[in-house]
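One protein chain is absent from this view; the other protein chains keep their places.
Showing chain A:
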């Protein structure tokens, strides 16, 4: 079974926000919700760096661990999905998520947040019909044998999506070619000179 993962190569990301637009378009998400975001560190400085962030479909997902309704589940492909019929909008997944992935359509008094929405790795979610699935969770490209649109449309191929092994292999080749002494992630204590392609995506 595949273990689906995203990886953003921060050396390549040019902050074009194409992934954000692609996602919004593919999934037709509610107004105010943006499943993917691009974060830029040190904007305008010499060491400026951008990275595209959404749900990273964690192996040990904190959202799953803290959800009071137990509405999250993992598909066979390692994709973290959630059932909007069970979601009560308590916001705990948002407190726990390292990446700020869960979002809520509202933020009203008495904890009225509506149903949580997050990146589904373009794998839809639980629903009776295709129409309902699209309306609630957006497109299910995985069912059509396609990868998430954000990564597919990334102009610099900074954002990679797919099986963790394939993503790691691509990144490893890049790192070997670049020859960074510590696997593109600076001062990675686990990287060593004889292991140029230390897999930052999985262990760093």
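The rule is short, and it goes like this: contacts are C-beta pairs under 8 Å (C-beta built on N, C-alpha and C of every residue); 3 or more make two chains touch, one makes a residue touch a chain; residues count from 1.
Note that contacts and distances are computed from a predicted model.
Visitor: UniProt name of the unshown chain, from "Formate dehydrogenase subunit gamma", "Ion-translocating oxidoreductase complex subunit E", "Maltose/maltodextrin transport system permease protein MalG" or "Electron transfer flavoprotein subunit beta"?
Guide: From the listed options "Formate dehydrogenase subunit gamma", "Ion-translocating oxidoreductase complex subunit E", "Maltose/maltodextrin transport system permease protein MalG" or "Electron transfer flavoprotein subunit beta", the omitted chain resolves to "Formate dehydrogenase subunit gamma".
Visitor: Of the residues A:28, A:59 or A:85, which one touches the chain left out of the display?
Guide: Touching the chain that is not displayed is residue A:85.
Visitor: In the complete assembly, which of A:4, A:22 or A:38 touches the absent chain?
Guide: Residue touching the absent chain, from the options given: A:38.
Visitor: Give me the chain A residues in contact with the hidden chain, please.
Guide: Within chain A, the residues that touch the unshown chain are 10-11, 15, 17, 20, 32, 34, 37-49, 51, 53, 62, 65-70, 83, 85-86, 88-92, 94-100, 107-113, 178-181, 184-187.
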